[in-house]
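Data first, discussion second: the structure below is written as structure tokens.
For this depiction, one protein chain was excluded, whereas all remaining protein chains were kept in their positions.
Right, chain A next:
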Amino acid sequence: MENILNQYETVNSDEVKVWFKAGKIADFPSNGGGCIKYKNKQIAIIKFDRRNEWYACQNLCPHKMEMVLSRGMIGSADDIPKIACPMHKKTFSLVDGSNLNGDDLKIATYPVKIVENEVFVGFLE
């Protein structure tokens, strides 16, 4: 299981090597997430209409290792945009992936850019 988790590491926008076309804007639900497949990774893409922002993070919840984060509910805590896992309601910052319930668990985040009508996620390879 460790190796599945280790596939996911945060990518900063200035180090992106590959911009992967994840789909069209309309493919993602309003104020919610969808999951895309890139190579052997599953990435949750969040369309945060209320803030007019896009986020991406690993789809794997590090708590019980289920591929479910994209099905979680988004929101904010003290103005930090966040996502809550649907399994046990662990919440993670969409900005830096840190856990907002105070445990060590952390998720990887990825940069997103919108070009015309299309959504791109940035990876290192």
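Throughout what follows, contacts are C-beta pairs under 8 Å (C-beta built on N, C-alpha and C of every residue); 3 or more make two chains touch, one makes a residue touch a chain; residues count from 1.
Here is the rule we use: contacts and distances are computed from a predicted model.
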item	value
Identity of the absent chain, which is to be given by its UniProt protein name, from "Cytochrome ubiquinol oxidase subunit I", "ABC-2 type transport system ATP-binding protein", "Ketol-acid reductoisomerase (NADP(+))" or "Nitrite reductase large subunit NirB"	"Nitrite reductase large subunit NirB"
Residue, one of A:Asp14, A:Asp79 or A:Asp104, that touches the chain absent here	A:Asp79
Hidden partner chain, residues of chain A it touches	1, 4, 22-23, 27-37, 42, 45, 48, 50-51, 64-68, 71-79, 81-82, 84, 86-87, 89, 91
